[in-house]
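The complex appears here without one of its protein chains, the remainder shown in place.
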Amino acid sequence: MEEFLQNSGFLIVTMVQQSLLAMSLYYPLMAGQLSLASPGFYALGGYTAAIIGTHEFFTPLRESIGWLAFPLEWLVAGVLSAILALIVGIPALRLRGIYLALATIAFVEILRVLCLNLTITGGAIGIFDVPQLFESRWSYIWIFGPLLVMMLFFSYRLEKSRTGRAFQAIREDELAADSMGINPTRYKVLAFVIGAVLAGIVGAMSAPFLNTWNARQGTFDASIAYLAYVLIGGSRSIWGPLLGGAMLSALPEVLRPLKDSRLIINGLVLVFASIYMPKGIAGVISRLKRSLTWKSRKNGGEA
Amino acid sequence: MGTAQFIQNFLNGISIGSVYAIFALGYTLVFSILGIINFAHGAVFTLGAYFTYTLTVGQFGINGLLAGLTIDNHLPFYLAIIIGSTLAGLVGVLLERLAFKPLRSRGGDQLLALVSSLGVALVLVNAIQYLVGAEIYTFPAEVYGTMKPAIMFKVGEQPVVIRTVQVIIFAVCMFVLAILGFLISRTRIGKALQAVAENQATASLLGINVDRIILFTFFLSGFLGGMAGTLVGTSFGIAGPYFGVTYGLKGLAVIVLGGLGSIPGAVLGGMVIGLAEAFVPADYSAYKEAVAFAFLFIILLLRPQGLLGRPMIQKV
Partner (left out) sequence: MKRVAIAAISLLAVATVAQAELVGKPIPIGIGVAQTSNVALLGEEEVNGAKIAEKYFNDNGGINGTPFKLIFQDTGGDEAGAINSFQNLMNRDKVVGIVGPTLSQQAFSADPIANRAKVPVIGPSNTAKGIPQIGEYVGRVSAPVAVVAPNAVKQALKEHPNIKKVAVLYAQNDAFNTSESGTFQETVKKMGLQIATIQKFQTTDTDFTTQVTAVLGANVDLAIVSGLSADGGNLVKQLRQLGYKGPIIGGNGLNTVNIFPVCGQYCDGILIAQAYSPSADPKNAINNALVKAYRDKYKKDPPQFTAQTFTAVQVFVEALKKVEAATKKKITQMELAKVREELNKQIRVGTYITPLGKISLDHEGEIHQENFYVAKIKMNPDNKTGKYIYVK
């Protein structure tokens, strides 16, 4: 078991981490907004943690609070992401569909170029020697895991809440929601901010996890990857992004024995998955579940 | 900024812009018909360059399955670029049949087309590397015939220079645009294409074979992408399988700026972004890369339908 964790621990934590990032796309999507801004906030969060963790300005702070620096990094990353999300979101969320997606891609790209040029972000090399919370990669499950559980619980409560129902209403029909007295802009921005804060916190947790942080962490490629997570996983329930993120991020590693052709196969899987699983992995699972219960009923009781 | 400097920047801008334009046209054509972005367009661009290279040079490097292979039959370049682009167009057709059509006929989420085209891009790019490695392939210098490398003239006392290959690329792009304009506005198939872009249901009631028009659009898109790839390849060399990625990303900015789905818009968008990049002051060259996206962001906020687009159509 220990050997298994030593070898695959990093991958398993990565799967959780990518699931969380996929979920950060899901919240805006709950309110019908296709935002691909998460890599930007993820990058921001990572830089926040890396800077607080390494910059000499924060040395006295780090020395006085010790390990509490880590939760502080998450908090600061979350707050900064929320502020940036408000600044970007309020104007951008007037856009819909693909237009919003493109505006958020532009945001990610502008942020990337900015980080490449600033001194505090370490330019092209980035920031390295980020202080570690745990010795082994596997142990990082103790921060990403609880965050995942918390977000699942949060999503469950959210869907049942007034806010969740407002999201739902906007997703189904924005005009109708508006006429029912739901302020669409307010809720759309809220959904966007929730996603951004999550991505920011995941970024702050990831800088120690990856040991280093640089401008290559938040890119257009990542935007598209997260979108694929959500769509292949299924965009109608929180389990979709969770499964999609975990499975698609593990795929290239699972295909590693295929050597040179592994990414070709990876691409083919994406094509087939989008054709044959139009409701995503979550859709397939719920269909399986339904047909199983149906069968077992037909067989008259438990199998 | 002096007049000479201004003219210099302007020439630089439109020469870069013309390539952006012809690349983005392929994007926007597909969007106009299906309302989706084809993420594999950058890979088709790359592939077109490799096709033409194979036909006209046909000498492979030291990595990949085809390492050391030399093809002895060389086509003249002008023929190779047409056949190479046609092959890229056929890849576009294949792309439609394998990654787009099955989705449409199954009535799945339209957004899934983004993922399936992304999958195709991943397949194409890695298949290229599998076959010919990640090396740089270059076209011979005299591919357009023997000429002076640059043209220089004077404005007042100041010299203005432009590389000959840029002038050629610009001319070829303008020529292709003219033909495309004619094709779309004056021919039967072009009019049918416009009708399908307007409204598929109506077009099909009018007796237009929508399926065929969609195929034709993908062919055209692939052809233009492949040609753009080859043109950039002749000026720059083919810098590995990821060569088209930057264009794929910047092309997005171009088509949104011009107006998603608008053909003249793609041309205008390409020119505007080319010019904007060229006019970035030298001291801020580090931020050049962000210019296209700053434009994209601002235009989306001010005028989401783009410069020449019609007011928002609700397509995804």
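In this document, chain identifiers A and B correspond to the written order of the chains, with residue numbering beginning at 1 in each.
Everything that follows uses one rule, which is that a residue touches a chain if its C-beta (ideal position, glycine included) is under 8 Å from a C-beta of that chain, and two chains touch if they have at least 3 such contacts.
What you see is a predicted model; the values in this text were computed from it and never measured.
Undergrad: Based on the whole complex, identify which of B:Val161, B:Leu206 or B:Leu301 touches the chain you can't see.
TA: B:Val161
Undergrad: Out of B:Ala88, B:Leu124, B:Ile214 or B:Val232, which is the one that touches the chain we can't see?
TA: Here the residue in touch with the unshown chain is B:Val232.
Undergrad: Out of A:Thr185, A:Thr212 or A:Ser286, which residue would touch the omitted chain in the full complex?
TA: Hidden-chain contact among the options goes to A:Thr212.
Undergrad: For review purposes, identify every residue of subunit B that touches the missing chain, sorted by number.
TA: Output for subunit B: 5, 8-9, 12, 15-16, 62-63, 126, 129, 133-138, 140-141, 149-150, 152, 159, 161-164, 166, 232, 235-237, 239-242, 245-246, 277-278, 280, 282, 285-286, 288-289.
Undergrad: Hey, which subunit A residues sit against the chain that's not shown?
TA: 1-4, 6-8, 10-11, 14, 116-117, 123-126, 128-129, 132, 135-137, 210-212, 214-217, 252-253, 256, 259-260, 262-263
As a working rule, only the chains that are shown with their structure count from here on.
Undergrad: Whole-Å distance, subunit A centre to subunit B centre, using C-alpha means?
TA: 31
Undergrad: If you look only at subunit B, which of its residues touch subunit A in the complex?
TA: Going by the criterion above, the answer is residues 37, 39, 98-99, 102-103, 106-109, 111-116, 118-127, 130, 249, 252-253, 256, 260, 286-287, 289-290, 293-294, 296-297, 300-301, 304, 312, 314-316.
Undergrad: Which residues of subunit A touch subunit B once you look at their complex with the stated criterion?
TA: Residues in contact with subunit B: 34, 91-92, 94-99, 102-103, 105-107, 109-110, 113-114, 116-117, 220, 224, 227-228, 231-232, 235, 260-261, 263-264, 266-271, 273-275, 278-279.
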